[in-house]
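For this view, one protein chain was removed and the others were kept in their places.
Letters A, B and C name the chains as they come in the text, with residue numbers starting at 1 for each one.
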Amino acid sequence: MKVLCFAGSLRQGSYNKKYVRVAHKILQTFAGVESEYLDLLDYPLPVYNGDIESKEFPQAARQLAAKVKDCDAVVISSPENNGAMAAALKNTIDWMSRVPGEDPWPGKWILLLGASPGALGAVRGLWHTRVPFEALNAIVYPTMSGLPRAHEAFAADGALKDSGAHERLNTLIGKFVEQIRK
Amino acid sequence: MKVLCFAGSLRQGSYNKKYVRVAHKILQTFAGVESEYLDLLDYPLPVYNGDIESKEFPQAARQLAAKVKDCDAVVISSPENNGAMAAALKNTIDWMSRVPGEDPWPGKWILLLGASPGALGAVRGLWHTRVPFEALNAIVYPTMSGLPRAHEAFAADGALKDSGAHERLNTLIGKFVEQIRK
Amino acid sequence: MKVLCFAGSLRQGSYNKKYVRVAHKILQTFAGVESEYLDLLDYPLPVYNGDIESKEFPQAARQLAAKVKDCDAVVISSPENNGAMAAALKNTIDWMSRVPGEDPWPGKWILLLGASPGALGAVRGLWHTRVPFEALNAIVYPTMSGLPRAHEAFAADGALKDSGAHERLNTLIGKFVEQIRK
Partner (left out) sequence: MKVLCFAGSLRQGSYNKKYVRVAHKILQTFAGVESEYLDLLDYPLPVYNGDIESKEFPQAARQLAAKVKDCDAVVISSPENNGAMAAALKNTIDWMSRVPGEDPWPGKWILLLGASPGALGAVRGLWHTRVPFEALNAIVYPTMSGLPRAHEAFAADGALKDSGAHERLNTLIGKFVEQIRK
């Protein structure tokens, strides 16, 4: 089983990049699971514009669509901005949905995570984040995991300081993998 | 009363730019209403990234925030992409919400329009588009107007071919203006 | 200005009944505001069924619609059940929307509150609760107030134990009243 992991944020020190890297490491502990982490910064996309689409379709969107097509599942950790989906993630999904001849999402499983310095852990935004993926016929796993107080959640080596939080994520990922294997 | 009109799309020939320009013209027929149309292409913004925010905050976001602050109401026509909010619009709102020392939305009235070549006129996406504006404490007018089959809706001079559709938009804008004046 | 207050819950000891009663008391301190509290238990409605609608339209729905029509604003505190709107509130709204010859919501202002024993204070459900009211053309105030840990929030006399929570609700209601008066 191939899993792709990335964050819906571009910032270098993003808590969501840290959180999804923890998920990526957990995935690697499962026998038969091959996990790849990528950073959306390496797939630069302009803000979606139909004129750019006609003139010079961005190569990064093609590459991302090919990567999704090639995997069984995607784990995304994404911030909530203004109560809704992060612009960087929505922009990426919209570009990917326009790649000619590609329709990478149907049947792919998605696990949504979120990290935020606040008390709610981006969960409100994650409910909105489900929608475009479901509109594109991906199967979004019902349970989602929000990490609150993310600014103080990570040790210097990137691990979650709170072993309970680590264990909850480990259990969730275990259930997610088990569901896909069914 | 000052109203700002723009589309949530960047494409030059955007149906949403056409639709909001019709709204802009209708607004100018109301005594005491001053309407300004702007094109988001003239306010170029990178995809939101916290590192860009710290290093070189985009001037366009400051200018847009100042324009919103200076008006009473905003009319936005926005496409639906993958069942949800257009990335260009979400990106613009998120950047504006980060302008230091500015909080332009509280108490502003927003009228949401949408145009799409499909049968539903982008209405599904508009319900998601309400959320970040409401999270920022703007008052989104309950009624919204979706223009279906937008690819065949406009005459060469930009007017709506269907006088019924024009009249419905005229009535909606009349009610919107009346509500704000209360 | 006439305001109607009720909870979206039927339970006698409902935290939402307690919370909206606090709001009702605060409203009474504003000069020129007349507030009425009602309990949905006194307006019993069957689960919505189109056959009951045709045969014996429930009198309680007519009475509630008349009450809403007669006021300027409505303050509702409603629980979140399974991440979404409370069935009792949705049922009440749906019945009211079917009262022949009545359309009480257009132009009415609504303030949504929520109370829950959990940490999030029913806020997630409130975002769903906005939708049917907005579909019925009521103007839902953008800011909402969720009371977390509601099981330990109230003193024996019904007041909020935490003066900060009381003050925040007082400020919100002040802004709501001021907005309607504009």
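Methods note: a contact is a pair of C-beta atoms (placed from the backbone, for glycine too) under 8 Å apart; a residue touches a chain by one contact, two chains touch by 3 or more.
Because the structure is a prediction, the values reported are computed rather than measured.
When the omitted chain is restored, the residue from A:Tyr37, A:Trp95 or A:Tyr141 that touches it is A:Tyr141. Chain A residues in contact with the hidden partner, per the touch definition given at the top, are 106-107, 127, 130-131, 133-143, 179, 182. Contact between chain C and the unshown chain involves residues 9-12, 14, 45-51, 81-88, 90-91, 93-94, 97, 128, 131-132, 134-136.
For chain B, the residues in touch with the chain missing from this view are 83, 119-120, 123-124, 127.
Here is the rule we go by: only the chains that are shown with their structure count from here on.
Of all chains shown, the one whose average CA position lies nearest the global CA mean is B. Superposing the C-alpha atoms of chain B onto those of chain C requires a rotation of 180 degrees, given to the nearest 5. Centre-to-centre, using mean CA coordinates, chain A is 37 Å away from chain C. Chain B and chain C have Cα centroids lying 30 Å from one another.
Taken residue by residue, chain B touches two or more other chains at 131, 134-136, whereas all remaining positions touch fewer.
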